[in-house]
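With one protein chain removed, the remaining protein chains of the complex are shown where they sit.
Letters A, B, C, D, E, F, G, H and I mark the chains in the order given here, with residues in each chain numbered from 1 onward.
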Amino acid sequence: MALFLVRMTVELPADLDPGQRKELLDSESEYSQRLQRSGRWRHLWRVAGRFGNVSVFDAADNDELHAMLWDLPLFPYLSLEITPLSAHPSRIPFDEIAFND
Amino acid sequence: MALFLVRMTVELPADLDPGQRKELLDSESEYSQRLQRSGRWRHLWRVAGRFGNVSVFDAADNDELHAMLWDLPLFPYLSLEITPLSAHPSRIPFDEIAFND
Amino acid sequence: MALFLVRMTVELPADLDPGQRKELLDSESEYSQRLQRSGRWRHLWRVAGRFGNVSVFDAADNDELHAMLWDLPLFPYLSLEITPLSAHPSRIPFDEIAFND
Amino acid sequence: MALFLVRMTVELPADLDPGQRKELLDSESEYSQRLQRSGRWRHLWRVAGRFGNVSVFDAADNDELHAMLWDLPLFPYLSLEITPLSAHPSRIPFDEIAFND
Amino acid sequence: MALFLVRMTVELPADLDPGQRKELLDSESEYSQRLQRSGRWRHLWRVAGRFGNVSVFDAADNDELHAMLWDLPLFPYLSLEITPLSAHPSRIPFDEIAFND
Amino acid sequence: MALFLVRMTVELPADLDPGQRKELLDSESEYSQRLQRSGRWRHLWRVAGRFGNVSVFDAADNDELHAMLWDLPLFPYLSLEITPLSAHPSRIPFDEIAFND
Amino acid sequence: MALFLVRMTVELPADLDPGQRKELLDSESEYSQRLQRSGRWRHLWRVAGRFGNVSVFDAADNDELHAMLWDLPLFPYLSLEITPLSAHPSRIPFDEIAFND
Amino acid sequence: MALFLVRMTVELPADLDPGQRKELLDSESEYSQRLQRSGRWRHLWRVAGRFGNVSVFDAADNDELHAMLWDLPLFPYLSLEITPLSAHPSRIPFDEIAFND
Amino acid sequence: MALFLVRMTVELPADLDPGQRKELLDSESEYSQRLQRSGRWRHLWRVAGRFGNVSVFDAADNDELHAMLWDLPLFPYLSLEITPLSAHPSRIPFDEIAFND
Partner (left out) sequence: MALFLVRMTVELPADLDPGQRKELLDSESEYSQRLQRSGRWRHLWRVAGRFGNVSVFDAADNDELHAMLWDLPLFPYLSLEITPLSAHPSRIPFDEIAFND
């Protein structure tokens, strides 16, 4: 498995039909939550003051990462920045962290 | 509490004394692990192929964030990029995630 | 509480209906003044020669900052640049300043 | 009078003599506080996670602004970004603000 | 008084109605010449090969500078870059220059 | 004759010998004033808050422009940005301007 | 005479009427060839893989350069980058070159 | 054969030994003139106001281009920007040009 | 023969007619496969998370490279970045590689 930092910025046209806009955002949310439940979309934060997010994906390989991002309902309106992550030697074991988010 | 994405890039001089270099990196690692155990340094990943990391800090406020970063032993050799994060409306509750890193 | 420098640049479409434009700018102004009176929007300056401003917000945390910016009537037409601020050690006490703006 | 947003980034050489470094920073702090008391250096905030600050200067004109910045003890080690500010039409009167920093 | 270097780039939509375009450019030219005669718009040069100019404005303060630029008929189609200028210590007195443009 | 906007930024090494530094700056000033008197260096302004200037040169052609800049005593320490200027159609005749700098 | 390197990038709207497009490109080609024959447009190369070119113009002065570029039929659809050139001291005399393009 | 636009910027250390500097520049000039005579280094212009040049190389292929540039005596001090050129459809035949540089 | 790294980014308008879109992408795919079979389009990879690719072309010269790219059905919607490649001295002979993609 491999982790990737993904920064998404949403650029919806200002004149998009409100109904179509709601539908897009609803299906995006549903898609995102399905991937979160599966453990593939590991973290999801809003960037404060922006229409966008910072996420961490966990993919079997680059092909699976691409498939997950390509299928995002908002994909045609996203600009995506991707950073491959790896294990950090100073990272402490998971059960030593006071972890609660 | 507030979360911040922090991207650190290390730029150590190529001619740094090896002993001084080791000492710096050891104290950085120890400092980092202390903050991780306290729950303040929530995530730490190596950027693949770079001398640097992507981290998520959890701070009481901007002053505490600044104090934690300013005291990093490597601070004089770091370039830091900071992004304030907030809760994302599509984020699922913590106990619904298959979470294991 | 935490302070944030926010730089806003307005990009209204040149062909926006004048009535809609006036309504947008009026509600933006009203929204801004309400937040100024509450003490949340601490400073507001016009950038000379630009359609935009430099502001300082005072927020309980990143979530509150995001909510305030997301609700700006002009939000879909703004590009926002956000810098978290903290206390400066050389800052003199408030009552020693000849302060009058 | 005219206001200017000034963003300063400090770039001290890593091998600067500690005594010389302390002397520089002390005289910078003293110089800054003198200008703050005079009302010329109106605001001073630390940029969280950076060796630098965001400031607002109040100068009679561009010549006075230049003189104040040129005389900064740290001037040879600063990179400065300057934005002329003007009054914003949505700014509320000073005595209507709950102002306390 | 304070001088400002202002670099203007014009970005008129390619499909702008020719009559409206001519009217805009005529009123821009008239506005510019009125400010030149008043001594406020001190220099005006075409940037070779560009639809734009390099200008020097002389304003009482930042507020007056902003008002002059904001009222440009082409303002909604301009991108503006502003640099505050001050006196240079090597500048020779005006009457010693062989000055003829 | 042709006019060129030249923006110069000075980057002197922080550890330059003070005597050598003074000599360099004195010869630069003398060189600049000789070109100003000849009418070749038409305008010279300090960029407020920067070690640098904005200038307008008047040269017979690009070769003469290059020769004047190449011979600047500070040339090895300058970064130069050059913009060829031409006559602007809205420029009013010289004797109609209230011109006094 | 003065030489200028000019890099042109063409940005025609994708939905331009094909007839209008052909007319524009034909008149551009004719205009270019007339200037080439006059010796003013000295070199013209296609940038491989781009809709654009690298050219060298020979102009009496900046005003003539501006006039030649301003009158390009494609001017409203071009982004132009201009570099003033001068004689290089290592350039060998013209008749010593095996010159054949 | 293939043409390449090559833009070279020279960044010699300010403290380079003057003898070594002269030797470097002399061998660079000699090397350049040999390639010019062979017809490989087709054009060479000084960028006005810069320590650098704009050149056009004519190489059998990318390997030969690389070999010519790699062997430049100044190579370790150059930053190089390379643009592959191809024939432009509007280029007129060579013998129709009033060509004289 | 010469190799070129070509990075293509596709920017199709969001409101393109679905039928026209499918036709474009089908002809692009067919064109690409024909060039791959001929050995001219040597490598083709999807950039993970992007609508675009990284490719290596093998062309007789810059003119042939330009012709292949100019004729891409998607050319009007592509932004292209081209890097000329040459042989690397550390490259091992082809038959020593465990090569299997």
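As a convention for this text, contacts are C-beta pairs under 8 Å (C-beta built on N, C-alpha and C of every residue); 3 or more make two chains touch, one makes a residue touch a chain.
Small disclaimer: the values here were computed from a predicted structure and weren't measured.
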Absent chain, residues of chain H that touch it: 6, 13, 62-63, 65-66, 69-70, 76-77, 80, 82
Touch list for chain A against the chain that is not drawn: 1-4, 61-63, 65-66, 82, 84-87
Residues of chain I (touch criterion as defined above) contacting the omitted chain: 3, 5, 28-29, 32-33, 36-39, 42-49, 53-54, 56, 58, 83-92, 94, 96-101
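We take it that only the chains that are shown with their structure count from here on.
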Pair sharing more residue contacts (C-beta pairs) when E-G is set against C-D: C-D
From the options C-D, E-G or C-E, the pair that copies A-B, where over half of the contact pairs coincide: C-D
Between chain I and chain A, distance of the C-alpha-averaged centres to the nearest whole Å: 28
Distance between chain centroids, defined by C-alpha means - chain E, chain F (Å): 20
Per-residue overlap in chain G, given as positions that touch at least 2 other chains: 3, 46, 48-49, 62-63, 65-66, 82, 84-87
